[in-house]
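With one protein chain held back, the other chains of the complex are shown just where they sit.
Presenting subunit A:
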Amino acid sequence: MATVVQKNGIKPLANGNLVGHVEKMKQGGDESIAILHTEEQVRGEPVLGVNNSEESKNAVDTLENVEADPSATAAPEESAPEIDIVINNVVCSFSVRCHLNLRQIALRGANVEYRRENGMVTMKIRKPYTTASLWSSGKVTCTGATSEEAAHTAARRYARCLQKLGFNARFGNFRVVNVLGTCSMPFGIRLAPFSEKHQGIASYEPELHPGVTYKLKEPKATLKIFSTGSVTVTGKNLFLPLDMVKM
């Protein structure tokens, strides 16, 4: 997975600000550090987010920053645990701009499933390993890619598949709908006090979901924070989860 991320030009990165956090921990010096520490992080986010949205006008710039970060901080703290963010899923949608005869696809296509009750055909390819849902309107959603680039190639491959099946398929209206990244903190998080501190943006309903749902406005993203320290980030754009890791 990491290699795919790297191919995209984005390195799995050590948490750039981690050293700072560790120092704060030393200042705090008691057991409630973990929570304090996370609060620090989360407060830090929006600011970083703003910075980054400015930067992301120039994507290369952002990448350079990202790459520069670990080198800046890697040396001094040898004990600093690494926090990698991994992009797990990229969902994109596109249109082939023609009507699709689902039955024809189901009968002649390869690696297809057509359950009429769902009203769509599910098609899979192995490289990049993704699943596409094809609707008769010509709209296609493709899930499972591990980078935006992979999602794009997968989407084009599905369009080509449909073209080979005899449809007048074109490739239009491609957009990344959702990006999911996960990372894991080297400490646990006490969710109840955490969500109390962040009322409004964080919601914690243990009966509905075991994690805190933390909604960010500025880079629009939703974080699910779990007591084990695992964090999942969903957003519309690949740079958002990457911003998160800089917190």
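Please note the rule applied: a contact is a pair of C-beta atoms (placed from the backbone, for glycine too) under 8 Å apart; a residue touches a chain by one contact, two chains touch by 3 or more; residues count from 1.
One rule holds in what follows: contacts and distances are computed from a predicted model.
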As a check of understanding, state which of "Gaa1-domain-containing protein", "Ribonuclease H2 subunit C", "Transcription initiation factor IIA subunit 2" or "Proteasome subunit alpha type" is the UniProt name of the chain not shown. "Transcription initiation factor IIA subunit 2"
Per the definition of touch given earlier, which of A:87, A:112 or A:159 contacts the omitted chain? A:112
Residue list for subunit A contacting the dropped chain reads 103, 106-107, 109-115
